[in-house]
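Complex shown without one protein chain; remaining protein chains in place.
And then subunit A:
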């Protein structure tokens, strides 16, 4: 219970232990702890960043999907329009073609009729000449009456 040199000895021992602690004990533990704290906070940061990225990516994917759907429907609509247009065009063409065919047929028919008429006319004139010949019992000089006959044929 006496106060003696032990007091000084304790102070010295205390100083040495504190010095040793400052020098060799505190730094490695402190470093390891703070390094781990940093790592954990980095990890948490990275995780939150990743989840934010994921959210963004999802949003982007949604947007792309929506866009592509829209595009698809647009394309579909266009295609529909185009097909109906094509049908319409084809119908128009077919109609025009039909009309043209009808017209050309009509023209041909007219031509045919004209030719038949001409032939008929020629035959009639011939018949008329031969009939007149038979009636007159004399040969009519075809050359002499040519003019007359042509006139007759034209009148028919």
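Definition applied: contacts are C-beta pairs under 8 Å (C-beta built on N, C-alpha and C of every residue); 3 or more make two chains touch, one makes a residue touch a chain; residues count from 1.
Keep this in mind: contacts and distances are computed from a predicted model.
For the chain that is left out, the UniProt protein name among "Cobalt ABC transporter permease", "Formate dehydrogenase subunit beta", "ATP synthase subunit a" or "Ethanolamine ammonia-lyase large subunit" is "ATP synthase subunit a".
When the full complex is taken into account, the listed residue touching the unshown chain is A:21, out of A:21, A:65, A:79 or A:148. Touching the chain that is not shown, out of A:39, A:106 or A:126: A:39 (per the contact rule at the top). Checked against the full complex, the candidates A:11, A:80 or A:123 give a single residue touching the omitted chain, namely A:11.
Residues of subunit A in touch with the missing chain: 1-11, 13-18, 20-22, 24-33, 35-36, 39.
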